[in-house]
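Here is chain A:
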Amino acid sequence: MADNYLEAYGKETSQDAGERTLKYFEDLFSMEMPLSRMMKMMPGMVKFMMSSKDTREDLFKFMPQMTPMIKQAVTGK
Partner candidate 1 sequence: MSKKTLVIGGGIAGITAAQKIAQNGGDVILIEKEDALGGNFAKLTYTFPVLGDAKALVSQEVQKVQTTPSIEILTNTTLTACQGSVGDFSVELKTLSGTRQEIVGAIIVAAGFHYMEPTAYTEYSYGRSPKVVTSLEFEKMAAENRLPQGNVRVVFVHCVGSRDKAKGYVYCSKICCSYSAKHAIMMKKANPQSKSYVFYIDIRALGKGYEEFIRSAMEEHNVRYIRGRVAKVLESEGKLLVRAEDSLMGNPVEVEADLVVLASAMEPPVGSRDLAAMLGIATDEYGFFQDVESNVRPCHSSKPGIFLAGSCTQPMEIASAVAMGGLSASEALAVTR
Partner candidate 2 sequence: MRLRIHENGIRTIVEESIQKSLTACLQCSKCGGGCAHVDEFDLSPRQVIEYLLDCLDEQVLDSRTIWLCGKNCTECEVICPVGLPLNGIMVTLREEATRRGVEPKYEQPSLIYHKFEHCSKHRREGEEG
Partner candidate 3 sequence: MPRLDKVAQIPKPDKIFVFKSCVASNKYPGIEACSSDSLRILGIEPVDSDEQTCCGGFVTFANVAAPTASMPAVARNLSLAEEKGLDTCVVCNGCWTFLNEFGHFMNHNAEVKASVNMMLNMMGKEYKGTGSVYHIAEMYYRLKEELAENVKRPLKGIKVATHYGCHYLGGGKYTAIDDAQMPSYLEEIIEILGGEVVPYTANRECCGTGFTQVINGKDLSLEHTKTKLDSVKEADPDILVVQCPYCHSQLDRIQQQFNYRDEGDFQTPILHIAQLVGMGLGLDVAKLGFAAHVSGRARLENVLDRIGR
């Protein structure tokens, strides 16, 4: 917490802080699925798949739904 927020931010104006915050919220709430985000999700899915047999079946059942998204993410169409 800044004791005096004017000193804490120095030269920066509220516009820059606002810009930064908006960009943070944009990629926090963004709905699209770029390749980078999909890569970040891979370890989680692998860990889930390894955890037990029936989770592996569920993930395989999900795969047909996943392929169009991967294609769209890779080709970026």
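Observations on the model:
What we mean here is this: contacts are C-beta pairs under 8 Å (C-beta built on N, C-alpha and C of every residue); 3 or more make two chains touch, one makes a residue touch a chain; residues count from 1.
How were these candidates chosen? In short, all candidates are chains of the complex that A comes from, given by their letters.
Everything quoted here is computed from the prediction, not taken from an experiment.
Interface record for this complex: partner of chain A among candidates 1, 2 or 3 is 3, by the touch criterion. On the chain A side of its complex with candidate 3, the touching residues are 28-29, 31, 45, 48, 55, 57-59, 61-62, 65.
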